[in-house]
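First the structure, which I've put down as C-alpha cells, then a few questions once you've had a look.
For this depiction, one protein chain was excluded, whereas all remaining protein chains were kept in their positions.
The letters A, B and C name the chains in turn, as written, and every chain counts its residues from 1.
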Amino acid sequence: MLKVGLLGAGRIAGVHAKAITSHPGSTLVAVSDYLPENAQKLAAEYGCATRSTDEIIADPAIDAVLIATSTDTHSDLIEAATAAGKAVLCEKPVDLSLARARACLDAVSGSGKPVMIGFNRRFDPNFGALKAALDAGEIGKAELLSITSYDPAPPPVTYIKVSGGIFRDMMIHDFDMVNFLMGDAPVTVSAIGTSIVDPEIGAAGDFDTAVVTLTYADGRIAVIKNSRRAVYGYDQRVELLGSEGLLQAQNMLENTVIKSTTAGVTGAKPTYFFLERYMPAYAAEWAAFVDAVNGDTALPVTLIDGVNALAMAEASTLSAHNSKPVALADVLA
Amino acid sequence: MLKVGLLGAGRIAGVHAKAITSHPGSTLVAVSDYLPENAQKLAAEYGCATRSTDEIIADPAIDAVLIATSTDTHSDLIEAATAAGKAVLCEKPVDLSLARARACLDAVSGSGKPVMIGFNRRFDPNFGALKAALDAGEIGKAELLSITSYDPAPPPVTYIKVSGGIFRDMMIHDFDMVNFLMGDAPVTVSAIGTSIVDPEIGAAGDFDTAVVTLTYADGRIAVIKNSRRAVYGYDQRVELLGSEGLLQAQNMLENTVIKSTTAGVTGAKPTYFFLERYMPAYAAEWAAFVDAVNGDTALPVTLIDGVNALAMAEASTLSAHNSKPVALADVLA
Amino acid sequence: MLKVGLLGAGRIAGVHAKAITSHPGSTLVAVSDYLPENAQKLAAEYGCATRSTDEIIADPAIDAVLIATSTDTHSDLIEAATAAGKAVLCEKPVDLSLARARACLDAVSGSGKPVMIGFNRRFDPNFGALKAALDAGEIGKAELLSITSYDPAPPPVTYIKVSGGIFRDMMIHDFDMVNFLMGDAPVTVSAIGTSIVDPEIGAAGDFDTAVVTLTYADGRIAVIKNSRRAVYGYDQRVELLGSEGLLQAQNMLENTVIKSTTAGVTGAKPTYFFLERYMPAYAAEWAAFVDAVNGDTALPVTLIDGVNALAMAEASTLSAHNSKPVALADVLA
Partner (left out) sequence: MLKVGLLGAGRIAGVHAKAITSHPGSTLVAVSDYLPENAQKLAAEYGCATRSTDEIIADPAIDAVLIATSTDTHSDLIEAATAAGKAVLCEKPVDLSLARARACLDAVSGSGKPVMIGFNRRFDPNFGALKAALDAGEIGKAELLSITSYDPAPPPVTYIKVSGGIFRDMMIHDFDMVNFLMGDAPVTVSAIGTSIVDPEIGAAGDFDTAVVTLTYADGRIAVIKNSRRAVYGYDQRVELLGSEGLLQAQNMLENTVIKSTTAGVTGAKPTYFFLERYMPAYAAEWAAFVDAVNGDTALPVTLIDGVNALAMAEASTLSAHNSKPVALADVLA
C-alpha cells in the first residue's frame, strides 16, 4: 500500500485526492496547503491528516508525494522530496523557467527516485487508442500531425499574468502530446499568436489564440492550434496523417442523443472542460504511477518529458514574439 | 438508340423525361397526357412531340414506353404496350387490385417483352452498397431486417382517398426493398396502423403511421415502419442484422456542414423528399432498363416483383384492419 | 448513513456492492449468498461481513436490502424484507410468474416501505437526455417509438431454460423503457419470435430473436427488437418519432478514434456489454434509491413498474406462441 502525501489542496489537488483514495494500492496520509482552510477542507472530504509541506516531506512513513502546488514551487519541491527519498508525481509544468527546470533535472537525476510529470492526456483512452493504432502500424509511417486544443473560456487576466503565457501554461499539454505521438523532439518551432478573444490578454503580454508548427529531422511536420475560447465546450482533438491512412481522436460528447427537427440534426456538445473530459485519465495516470513506483512498469512520463515540453514552450514564446522560427537546439544550448 | 414514348406528363413523368433524355442510348420521341397542356409543357421542355397514348402505343417506330399515368390505368397500358411489341417500364404500383395485377402478369407473361416496375430505390447507391455487402457475406447470414421510411409531410386527403391506402401507395416501396434484400417472399404479414398524424386520414379509412412485421420460412424477420410525417425531411434508412454484423444505410444529408455552438452540435437535415434523394436512382434505373432492353443484362425488377409487393400490401391491409397476422399464401390463393 | 444488506453475491451483486460502497450516503454492512464462498469473496473485496439472508433481514440495524438473488426468490424476499421494515431495491424481473408478482405487490402495498425494481436503464444518461428532451416538448407529441436492444452473445442454453424466456429475461428491460418513455400502458401486444441465432434455444422452447409491437389507446405505436447476438457488441438504441421531430439515443463507443485507410473509415465498436455500458447507470440508480429512502424524492421506479413490465412479457410470450395479438387487459384479468 503506497502511502501518499499531497502537496497543495486546490482544485486539481482534489482531482488527485480522489484518484489516490479510489486506488486499491494507495492511501492518502496527509495534505498540506499554504491556506490551512483549504487543506482542512480536503482532509475532511478524503479522511486524511493535514500537515505542513515540510512535515510531509520529512515523514519517512510517506512513500510518495503528489505536487499540486503553484508552479513556482515545483522545482524546489521535486528536489526536496526526491532528496528525502520519495517518489514524485508533479503537476505540469515543471517550472516557468526552462533553466530552473533543467537544473532540477540535473539535481534529481542521480537520485534514482521516480519523478513523473502530470501530463494526464497521455492516459486519455482516446489518445491512447490512437497511439496504439499508430504503434501497430495501422496508418504506416506518421507524416503530418495536427492537434486542436481549445478551452471553453479564458481564465481571468489576473491568472494570465502569472501563468507564464499560453505556451507554458496551456500548449504545454499539446507539446507533450506531440512528443508522445511523434516519439522524437522537433528541430524547429514556428509560433504565431494573437489576442483576438480578449484584448486584455494581449495587453497583459500574452496571446489567447496561437498556432505552432514543428518540423522534424526526418521530414515530419506537426501543427498545434490553441484557443482560450470555444463556446461549445472543451475541444480536444488529434489527427495524424500517415503513409497508409489517417487517425483522428474526436471529442467525447455529453451524451449520444441526436434530435432531428425542422431546424436541423443536433447532437450533444463536447464534455465541458478538463474535469469532465479527463477524469478517467487522471485515475489512469495515478494507476500508472503506482505501478511504476512498485517497479512493475517503467515510468510512463518522466521529468525529462517535462523539460522537453517546457523547451518547446520557451521556443514558441520566442518565435511568436520575434516572428521567426526558432531552433529547439538554441533554447537548449 | 432506344426510341421512347412517355405516357403521362405529371411530376414523376418529368423525372423520367430527364433520365431518358440524359441517357446517351435513348431518345424521347413523344409524350401523352389526359391533360394536353401537361403534355405540351413537358414536350417543350424536353424537345419531343405530343401524341395520344394510343398513337404512341401503335407507333412501330417506338421501342419502349414508360408508363407514368394514374395507377388505375397501369395494367391496361402494360397489356396494350406489350401486345404492341414494346418494352415497358411502369411506375409502381402495378395496380391497386392484386387480382387485376395478377391477371396482367398472366396476360403479358407469354409475350417475351420486358416489363419492368419502377422500384427506383433498388438503384439508390446506398441501398445498393448495403446489398452488395450482404451478398459478399460481410455480415454473414441475414437475420433481422428493419426499414424506416418516413415522408416529410402527408399528401392531401383527396389523394389519400384514391391512393389505395398507405400499404399499396407508400409501403409498396418498402415491400419491394424487403424482397430485394431478403431474396425470398415472407410467410406471414402482421400490420398495425394508426392515424395519429392526421385524424382526417383515419376518417378516410386509411392510416398515416404503420408498422409491419414479416416472418420467413427460415426464421428471418423483417420490420417496416412508415410515417406520413417526419418534419425534418425524408427519412429513408435500412438496417440489417446478420450473424456476423450489422449493415446500416443512413440518410443522405443536404450538406456536410456541422455547427457547434452553445446550443449543441448541429448538422444538415436529410435531403427533403424523393426528388432530392432519389434523382440519381431514377437515372440508374433508366440505365438498367436500357441495358436490359438491349439484351446486355437481365431485367433487374420484373412485373412479378410488382405483383409480389402488391400481395404484401394487400395482406398488410387485411392484417391491419382485422388485427391479426395474414399468411401471404392466403392472399395469393 | 444508509446501512445496507446485500442478498446475493454473484456478478450483478458485485456491481451493486461497488455502487453502495462508493456512495457517500450508504454503507455495506453484510452480504449473503447460498454459496458461502461467493459471499466471502465479495465481503473481502468490499470490506463487509457475511451473514445468512435471514440474519440480514432480521437485523434491525440494517435499513435497506438489495436483492440480487435468483429470480425465483425475489417475491419472497421482497415480502420478508418489507415486513421487517426495510427499504428494498430488487433486481429485475420481480418474478417469472405474473400472478406471484401481483400477489407480492398486494402483500407489500400496505407496508409503506419503498420497493424499487432495478430497471437500471432508466438511469442511463443517454436515455435520460432523450426523455428530458421529450418531456420538454422538443419533438412535440410522441408517435412512434423504436427500441433496438441486442446482446453481444447468447447465454448458455442451461441459463435459457431457467430464464423464463426472452420476453421475461431480456426484453423486460425494454418493456420498462417503453413504459418510462410512453408514460402509459399499451393496449395490445403482438410478438414474433424465432431461434435463428441458435437452434438449441428454439429446442429449449425459447426464442433468440424477437420483435414486439405495442399499440396505445391514443394511437401511438411502439416497436421493440431483441436479438441475443450482435457480434459487434451491446447494441442499445432508442428512437422516437414525434409530431415535431425525431430523437435518437445512439450507442456509447469504446473510444472516439476514427481510422481512414484504403479499406474505409473505421470507428470503435459499442461498449461491449451491460457492465461497460451501464456502470454509470447502476451508480445513478443507487443514488436515486438512497435519495428516495431518505425521503428527498419520490421512488423513481416502483414495484408496480416491475409488475407492468412483467405483464407485457407475459402477453408477448402468449402472443408469440399463439401468433396473434394479445390485449394487455386479458393477462391482467
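By definition in this document, a residue touches a chain if its C-beta (ideal position, glycine included) is under 8 Å from a C-beta of that chain, and two chains touch if they have at least 3 such contacts.
Owing to the predicted nature of the structure, the values given are computational and were not obtained by experimental measurement.
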Omitted-chain contact residue, chosen from A:74, A:122, A:220 or A:259: A:220
Residue among B:57, B:116, B:139 or B:196 touching the omitted chain: B:139
Omitted-chain contact residue, chosen from A:143, A:200 or A:291: A:143
Option touching the unshown chain, where B:250, B:294 or B:322 are the choices: B:250
Missing-partner contacts on subunit A, residue numbers: 143-144, 146, 148, 150, 188, 190, 192, 194-197, 209, 211, 213, 215, 218-221, 223, 225, 227, 229-232, 235, 241, 243-246, 323-325
For subunit B, residues in touch with the removed chain: 125-126, 128-130, 133, 138-139, 244-252, 254-262, 268
Touching residues (missing chain, whole complex) on subunit C: 230-233, 235, 253, 260-270
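Definition applied: only the chains that are shown with their structure count from here on.
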Rotation angle superposing subunit A onto its copy subunit B by C-alpha atoms, nearest 5 degrees: 180
Label of the chain whose CA centroid is most distant from the centroid of subunit B: A
Separation of subunit B from subunit C, taking each centre as the mean of its C-alpha atoms, in whole Å: 41
Whole-Å gap between the CA centroids of subunit A and subunit B: 58
Numbers and ranges of subunit A residues touching at least 2 other chains: 260-262, 268
